[in-house]
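I am attaching a structure below and will ask some questions about it afterwards.
Note that one protein chain is taken out, while the other chains of the complex remain in position.
Moving on, here comes subunit A:
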Amino acid sequence: MWEWRGKSKPALLEISNQRESWYTPEACIQFKDHFHAQVRSACQQRNTGTVGLKISKVVVVGDLYVGKTSLINRFCKDAFDRDYKATIGVDFEIERFEIAGVPYNLQIWDTAGQEKFKCIASAYYRGAEVIITVFDLADIQTLDHTKQWLEDALRENEPGSSFIFLVGTKKDLVSDAACERTELDAIRFANEMQAEYWSVSAKTGENVKEFFSRVAALAFEQCMLKELEKSIGRMAQIGAGNLIKLEGNALETQENNSQANLSCC
């Protein structure tokens, strides 16, 4: 049930059980050992709705040159390019998962950090299940700016509909002591933003996979819950208003059965 068969990445919900270096209890928005019971049972019964593939939209924002594209490239292509190449407008990656036996996609929108692209990039914030605000651990100013970035992104989304992550990049560039100091500030920010905080390094790959696995697991659970809620709502509606309709379906099956019987005779 916990295997991600495609990638063999662990789904990181059992976060409280692990005492890994990436784990910062103060900066966690939720602790739980498992997916929501409804989601679990739905996954087991393969009762995951009729609508095709589950997709969640992830938007990555932050100042220019903090390493948004590098972070995504490390995860999606397992590559790191030393040369800085500014993102133009928006870039886009799809990462495929299989969580608890259900195929699942993360659609990652990598926005440009440059001011001149703000108009174009902000058009892509809408409908984001996950907002990842990125800053540079070596540049404290970029942390200050994350609030503005988040505010912009939240404006285009319904309140409370998105998971928020705060990510400090370029961990390899700062000393452990400096990192810890910055992390204290970052965790304070994260608490104010209602975000979960992570420190990563795209260059060394430290925590990158774990981070995205966590993103995928949380987004997947939310996506499934939403879907289940919808289908339950639909059922309720049918039950109350269209009693006959339900019976109609029953009749159809009955008719099918009788036809089968007939053909037997």
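FYI, a residue touches a chain if its C-beta (ideal position, glycine included) is under 8 Å from a C-beta of that chain, and two chains touch if they have at least 3 such contacts; residues count from 1.
What we mean here is this: contacts and distances are computed from a predicted model.
K.L.:
What is the missing chain called in its UniProt entry, if the choices are "Lymphocyte antigen 86", "Conserved oligomeric Golgi complex subunit 4", "GPI-anchor transamidase" or "C-C chemokine receptor type 10"?
P.N.:
Per the UniProt record, the undisplayed chain of the complex is "Conserved oligomeric Golgi complex subunit 4".
K.L.:
Which of these touches the unseen chain: A:120, A:184 or A:232?
P.N.:
A:120
K.L.:
Counting contacts across the full complex, list the positions on subunit A that touch the omitted chain.
P.N.:
57, 83, 85-86, 88-94, 107, 116-120, 123-124, 126-127, 156, 241-245, 247-248, 251, 254-255, 258
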